[in-house]
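A single protein chain has been removed from this complex, and every other one stays in its place.
As written, the chain order gives the labels A and B, with residue 1 at the start of each chain.
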Amino acid sequence: MKVRTRSDLAKLRSDGLSTLYPPGLRISVGMATCGLAAGAAEVYDALHDEADRLGLYLMLIPTGCIGYCQQEPLVDVRVSGRGRLLYARVTPDRARNMIASLAAGDLPAEGALAYIPEENSELSKPSEALAGVPLLNELPFYSQQRKIVLRNSGLIDPVSLEEYIAREGYQSLALALLDDTPQGVIDHVLDSGLRGRGGAGFPTGRKWQTCHGIQAQSKYIICNGDEGDPGAYVDRTVLEGDPYSVIEGMTIGGYAIGAREGFIYVRDEYPLAIERITQALAQAEKLGLLGENIFSSGFDFNASIVRGAGAFVCGEETALISSIEGGLGEPRPRPPFPATSGLWGKPTIINNVKTLATIPAIIRHGADWYASIGTEGNTGTVVFSLVGKVANTGLVEVPLGLTLYDMIESIGGGGLNGKQVKAIQTGGPSGGCLPTALYNLPITYENMTQAGSIMGSGGMVVMDEDTCMVDVARYFLGFTMAESCGKCTPCREGTRYMYDILTRITSGEGTLKDLELLEEVAEWVKTASLCGLGQTAPNPVLSTLRYFRDEYEAHVKDKRCPAGFCRALIRLTILPDLCTGCGLCQRECPVGAISGEKKKLHVIDQELCTHCRLCYNICPEGAVEIVR
Amino acid sequence: MPLIEQPPPPSGGALLAKLHEINAKHGYLPEQYLRSAADKLGIPLSQVYSAATFYSAFSLKPRGRHTIKVCMGTACYIRGGDRLLEKVEATLGLKNGETTNDLVFTLETVHCLGSCSMAPVMRVDNDTYGRMKADHLPRILKKYRPIDIAAQEFKEQGI
Partner (left out) sequence: MVNLTVNGQPVSVPEGTILLEAVRSMGVDLPTLCYHEGLSPYGACRLCMVTITAPRHALVASCTIPVEEGMVVETDAPDAVAARRMGLEFLLSRYPRSGVIREIAEREGVTSSRFGEPPPDQADELCMLCGLCVRVCRELIGAAAISFIGRGTERRVGTPFDMHSDACIGCGACAEICPTKAIRIEDRGSKRILHTWNTTVKLHACPECGRFFVPEPAAFLKEMLPEIKDLWALCPACRQKRTTSQWLNTGSTPTS
């Protein structure tokens, strides 16, 4: 059946509601890539097989990322009339036990991380029996979050169009096509204050307005799903967990600017996202939500997927265009900007995944609603993947303006294993490292830039006392050097030169002159590079020099690594009074440098030791000492 | 206008899709298929070759049956990704970018698999393994090494 009218939509909506809130049992397992990496597939299989064995009828859904990745594998169990619980760190054994309990008519409270309240439903409050379980939004990880981009992720079957529609999906497209004009749509987006969530934060409405104003036979809209920032996986989550939100947002965008064709560029490293988007596109086409005369409005729109091939630079707009056109991801000079002359020289809008996923929510709930969230000039929510040396890792969506302290300490739970947080890195290789002295900084585009970083595409990596900030700079330059397309001299030669200097410094061979040259070259690369990759490549260096200069000077003047990380500058020994002879270090050592018998003191052979610190990481007694 | 006329460009992403197709079938990009791709798509061979050598996903040299990708994204690096790489290198007797002599494994690093909360992460073909510790390696690699399957078969045949 094709969806041609609002009542068609309503029919699918009730289909979706009946599977989202079925009578009986519905179990969703978080099976995005991170869930799978934690072993969710085995848990899913265990649930399935055990239910089969016991003859228990249930709906078992592989869903997208539920957000609290630290606690993966996560399982959401809904029993109609009884309650809805979220279980964490589920193992196949526990899964089998759960099925047994459920088959016996019981919804066990032990092992439950939280109760998931449903709005406007019989399950909006926990029953007596489950009163001891905290509500999901009482958990520190969730209490300050506000889900807009992640509104459906982890709650729906990602490729079920019915379930997407049941959660207000495609209402916005109908609204836009049937009740509004392209300019009307643009006005909503302008008034909402939405800024591009790819990192630069350019007002989305303004971009659309420029493109809308150009007369052209063909225009294009492209979804930039080339989330290359290491440490960020928000785009992946949306593409895997809520693909229709991106397609709908893109279709609305196409209507607004006058484009009849769209491309979704997904990076090669996300095979599951590619699969989900491909399925979603096919489904949407089948039901007439893509193609000719959508909602009988006269508007035609088609979208196809383009699969990347491992090049970070393709996240840059003009390089992305070049890649789609048929070749290298080589950036082009701007002007002309893509909005005026982009794909095949035609006016083109490129929007980030999160930006497009937000559009349907804005159209549905109104610009004022969106603008009331967040803060002045920084409206709405922003999503971060909170990772690194932090206690609670996962996806966090919060109103703009929240402080770094709240992000890292309240939501994140502070440093991992009780270690001291030292720095917060945002914006990937284009961003910078902010010290905890800036904990009170409200997270806004301007604040991040002024502080020496950028908002970025969502990665927020927490670093602690064991992280060497000079090495972090070196790591990032190694990245940008490897990903540089090589077209322009500053980026190609400059990143390599900076990387070489940083390698010398971390090896204990750096000089003060090196530091001077480092800063001078950084300035050149920043101002003279052709594209954003080169222009932002020096940011990790410049920000660490700004806030952690003492570490640089220690490396250069004293040949000392204060964090005890740089291999050439440390030595490892095992303290006799703490070692229990458990042998974990011996097994972990990649070069076989540790010898010792069970229950007896273990010893590190200094000739063989490569100072990798794996033993230091794994020792449960803290018996490995780093000698600086 | 160039002196030698150019045919109209292929549709968006067509070259990338073609290269992925060849890569999926052969594990790498053999010369003959790159040449026929240029013909089929109506684009210069030099353009195909440029793309083939530009992207990390492609190799012009044969790769092992299974590709191990150790993630070197920021979160993985902070949580010991480079040390994990060393352990994998030591276990397989390979350096990053190399293939085992029996053409079973190719080892590569990749800049972020997007499973950062599970750092450090490693991928073998399409299977992603998170919260990696060095001693998980033998168990994981066993799943892919046919020599154990062969040994099993021999055992069954009573050899």
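Observations on the structure shown:
Note that a residue touches a chain if its C-beta (ideal position, glycine included) is under 8 Å from a C-beta of that chain, and two chains touch if they have at least 3 such contacts.
Everything quoted here is computed from the prediction, not taken from an experiment.
Residue-wise, the contact with the chain that is not shown comes from A:Ala528, picked out of A:Ala528, A:Cys582, A:Val603 or A:Ile626.
In the complete complex, the residue from A:Ser484, A:Asn539 or A:Gln586 that touches the missing chain is A:Ser484. Here the missing chain is touched by one residue of A:Pro23, A:Gly81 or A:Pro333, and it is A:Pro333. Touch with the hidden chain on the side of chain B covers residues 2-6, 31, 34, 44-50, 53-54.
Listed by residue number, the positions of chain A touching the unshown chain are 311, 328, 330, 332-333, 335, 481-490, 492-494, 496-497, 517, 520-521, 523-524, 527-530.
Keep in mind that, in the parts below, only the chains that are shown with their structure count from here on.
Residues 33-34, 36-38, 69-70, 72, 227-233, 236, 263, 265, 268-271, 304-312, 323-329, 343-344, 385-389, 393-394, 425, 428, 459, 461, 463, 467, 475-476, 479, 482-483, 485, 587-588, 590-591, 610, 612-614, 617-618 of chain A are the ones touching chain B in the complex.
Of all residues in chain B, only 9-10, 12-17, 19-20, 41, 43, 47, 50-51, 54-58, 71-80, 82-83, 86-87, 89-90, 110-119, 121, 126-131, 133-135 touch chain A in the complex they form.
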